[in-house]
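Worksheet for the structure shown next.
Every protein chain but one is kept in place in this view of the complex.
All chains are identified by letter, namely A, B, C and D, in their written order; residue positions are counted from 1 within each chain.
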Amino acid sequence: MLEQHLAALPILLPLIAAPIVLLVGRSSLAWMVATLVSGFATIAAWQLLITCLASGSLSYAVGGWMAPWGIELRIDAANAFVLLAVTAISTLVLIYSKDSVAKEIESDKHLLFYTAHMLCLAGLSGILVTGDAFNLFVFLEISSLATYTLVSLASDRRCLTAAFRYLVMGTIGATFILIGVGMLYMKTGTLNMLDLSVRINLYESSRTINTGLAFVMVGVGIKLALFPLHMWLPPAYTHAPSAVTAFLASTATKVAVYVMIRFIFTIFGADHVFNDMGMDLILMVLAVVAIFKCSYMATVQNNVKTVLAFSSVAQIGYMVLGIALVSAAGLMAGLIHIFNHALMKGALFMAVGAVFYRVGSVNLQDFRGLGKHMPWTMAGFTLAGLSIIGVPLTVGFISKWYLVSAALDQGNWLVAVLVLLGSLLAVVYIGRILEAAYFQKLPEGTDPEQVKEVPYLMLVPMWILVIANLYFGIDTSLTTDAASAAAQWLFENSQTSVPQVMEMKP
Amino acid sequence: MAVLIDLVLLSMLALTALRIIFLKDLFAVVMLFGIYSFLSALIFINLDAVDVAFTEAAVGAGISTVLMLSTLALTGRKEKESKHSSILPFLVVTVTGAALIYGTIDMPPFGDANNPIHQHVAPRYIEQSPVEVGLPNMVTSVLASYRGFDTLGETVVVFAAMIGVLTLLSVRRKEDDEAPDSGLKSHRVLHVVAKIIIPFVILFALYVQFHGDYGPGGGFQAGVIAAAAIILYALVFGLPMALRVISPKFLQILAPLGVLLYASVGIYSMFMGGNFLDYNKLAHDPVHGQHYGIIIIELGVGITVFAVMLSIFYAFASQAERRNVS
Amino acid sequence: MFFLDILSGVLLLVGVFFGFTGALGLFRFPDFFTRVHAASVTESIASILILTGLMLQTQFDLNTAKLIFILLFLMITSPTASHALAKSARHGGLLSIPESKKKKENS
Amino acid sequence: MIGVLATVCIAILVVMGLALARACYADTVYDRILGVNMFGTKTVLFIAAVGFLMGRPDFLDIAIVYALINFIGMIAVLRFFEYIAPIE
Partner (left out) sequence: MSFILDYYNYWVVVFLMMTGFYIVISANNLVKKIAGLNIFQTSVFMLYISMGKVTGGTAPIVVEGVELYSNPLPHVLILTAIVVGVATTSVGLALIIRIKRAYGTVEENEFKNSDDAI
């Protein structure tokens, strides 16, 4: 029975767990339920990835209604790959959050925290597995609402304004997506993604469809913090509780990148988006500007969480750059970076959360001397930081390697050089933190007894991610296999659907 | 005739929307927003979307307005002059609007029966759903059965809203209140009238809940109306009285139970060998199965929506009361 | 049936006429309390006439019952609302024209 | 009969327009509320009438909801004035 419903499990488990978590009443029990459910979802995602790598794609008709009439869950290598990253990170963050949350969030809100986390996970998985454009909007809103809640749980009052800004921009983004999907629906009469992709090609250059595309792109652009629309991200990540930042930074924007890939490649067709509308140039310019502007912004910030938040926007630039290269290799680089960046940022934000746990704030000067007093935390931070920079033997290197080689394949040496230059800025902003941690002394007046290593429940998940950073930097077979299969699948299906329906043009 | 009504309503909407831009009195903004919702619901009726009109009237004009008013009670009712230039927003809006107008040029003409959306997918709903699902109201059939997963998502969204609001605003029960029990105390007529109509409103909510298969209505609308009845009670007799009738703790148990009731139908159908939410498997006769499934999930939706709307109102209202005391 | 149709038409048109006068009153009367008066009284009579007119159009089935329900509901709530509003205005310190004149003279 | 109903609908729309104008441009807050309230009641009548005009009078449920929401809105507004002075 479980195999039959495998496709539905990663979303049903957290969806049903969310109300149960609220009902169990005790926060330790809630934590246990949430972690277990998230772990099961991870196993399901893993099974799905294996199945998809072996046999292409999977479809599940919810309610037993066939696709264009009912809602279909459709899983292929691409979303199974991202799904695995999201569920795995969620599980690790949940383990981590037991102590972190106990410290940062008032005790009567723990249940709400775990419920919101489950809702967020359910929303993100739903976005990933659904094969229906409107259903995607619904799950996008579930995850967004849960995210606003999670961000506003911090005790610092600035989280409120950050959450509000996020809410307004996020809702505008979602509404834009709604407008875009409406225009597509109006022209094609269907909401199912595969059906849409077939029928959109009947109207090769319809203004309505192009406008719909533009609105979806802007809407998704807001959600994934594409450069000029990223204004909500740094404050939200800075002021959210540590566990929340670790989860969101490594999953939420990645899922949005996936949505962009899905819309470009599966629904509209890469050929139409890039060749007819010239979207690749726009995306490429925005991505490059994002890499430089935001990496620069990261170097001048004082709050370490803000540094990493700007770094996230820059890293999203790399992913979008991969998409904008319009080749299977570029897309693969983008997908690998989605996975790898989740590993790096998860580890980094967990380390920062550990510092917050002991020191109580995460400004640059608070990191002074921590190399000595919190050795494991800072060692983890250092390794993950090296990964962001792109040092060999880490996953960051793998991402950049594939990105650069994809760019060079096309003879686009300019992009290749820019990617490498962007890494130099990463050296600066990570370097500043490491310098404070290892080459400066603990500030006067701090009790060294207070600043010690964090509990194991926080260290272990952090180090699992750090080790994953190294492992997947050396043995790349899993990530590259999955990403290249996904990229191949997306790219081929995107190209072939164009000619076969051309004759049906009315 | 329909076109004429449509035009008149649209111009009233435009007037209202434009007026809202320039009003600095937030109370007036909220009032006009209520009118805007009412008007758009009228447009929905005129465009045959009776279920949508039902919901928009209850939610947009009802719940949203009440929530906005209780927010205003805490934040004050004047918008201050902004020194920003309004040129940049105007530019953004003009560009977006121009893009949309550009997009409309190729749209299928308004109301044409040959439009793609009337040719693909929807014909099955219109022709088959009375047979396959067995309900006269196609909207309910599509909502609860064909796109039941969306509706589960919708219920979860409502649930997520409750989680969000409770996180931000906690409902404090004033057990030992020496606070003046508020409510529209001096309005004796209101008290009598409210006592008369509240039972009828709850009766009406039940009617909407179970008549949704045959006419406009369903779990969502019923939940909102039932919540509205209690909200009316709280407004007239004061929040402490309402808290005594239905306690927030109870609502916090009720809301997740509704979601679980919905999901359990799906799980059950999985055990009966179907896919998630496949109501055909619930009984020997598929149409009966559909019927059972829809009744139960509508009940789940109704319970959740009632509990959530009411606890959101409690959370907002108790903030206002707290300020009143201090 | 012809007779009922005529009757219903007459009721509807008269009802609308009253509704219209009420709306005019909103603009033409001098102070708030007279305007409340104009609005609420005409509203009641207009509701009665229009809804009764519509009832005569039904086949005397569930729709009639619903119309009666609406009518009763409006009959109860609409005057209550007007009353509460006027009372609130009074409570809030709004004065009618004669009163404000008197106040001016006194001060 | 359709002609009469159409006239009635249009006339109610006109009245609604007047009430809306009152709500948009009012001297005092109370006048605004009065306009809104009148608008709400006339909307109820309009829905009832338009149902008969369109030949589907079975949607009177919506009119009931309108009447209910209109009343609750009024009460909420009055309640609101307990917290914030209506006249500055």
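The rule is simple: a residue touches a chain if its C-beta (ideal position, glycine included) is under 8 Å from a C-beta of that chain, and two chains touch if they have at least 3 such contacts.
No experiment lies behind these values; they were computed from the predicted model shown.
In the full assembly, the chain not pictured is in contact with A, B, D, by the touch criterion defined above. The residue touching the chain not shown here, chosen from B:20, B:202 or B:272, is B:20. Within chain A, the residues in touch with the undisplayed chain are 134, 137-138, 141, 144-145, 148-149, 152, 157-158, 160-165, 167-168, 171-172, 174-175, 178-179, 182, 185-186, 191, 235. Hidden from this view is one chain, which touches chain D at 54-56, 58-59.
Take chain B: the residues that touch the chain left off the picture are 2-3, 6-7, 10-11, 13-14, 17-18, 20-21, 26, 29-30, 33, 36-37, 40, 43-44, 47-52, 55-56, 59-60, 63-64, 67-68, 71-72, 74-76, 79-84, 86, 89-90, 92-94, 96-97, 100-101, 104-105, 107-113, 115, 117-118, 121-122, 125-126, 130, 136-139, 141-143, 147, 150-151, 153-154, 157-158, 160-161, 164-165, 168-169, 214-216, 220, 305, 312, 315-316, 319.
Operating definition for what follows: only the chains that are shown with their structure count from here on.
The interface with the greater count of contacting C-beta pairs, when B-C is set against C-D, is C-D.
Chain C and chain D have CA centres that are 11 Å apart. We define each chain's centre as the mean of its Cα atoms; on that basis chain B and chain D are separated by 19 Å. Chain B has its Cα centroid 31 Å from the Cα centroid of chain A. The set of chain B residues touching two or more other chains comprises 184, 187, 190, 197. The set of chain A residues that touch two or more partner chains is empty. Touching chain C in their complex are the following residues of chain D: 1, 4-5, 7-8, 11-12, 14-15, 18-19, 22, 28, 30-31, 33-35, 37-38, 41-42, 44-45, 48-49, 52, 57-58, 60-61, 63-64, 67-68, 70-71, 74-75, 78, 81, 85-87. Interface residues of chain B facing chain D in the complex, by the touch rule stated above, are 1-2, 4-5, 8-9, 12, 15-16, 19, 27-28, 31-32, 34-35, 38, 41-42, 45-46, 50, 53-54, 57-58, 61-62, 65-66, 69-70, 72-74, 76-77, 182, 184, 187, 190, 197, 201, 204, 207-208, 211, 215-217, 221, 225, 228, 231-232, 235-236, 320, 323-324.
Remark: chain B residues 99-100, 102-108, 115-122, 124-125, 145-150, 152-154, 156-157, 159-161, 163-164, 166-168, 170, 252-253, 255-257, 259-260, 263, 266-267, 270-271, 274-281 touch chain A in the complex.
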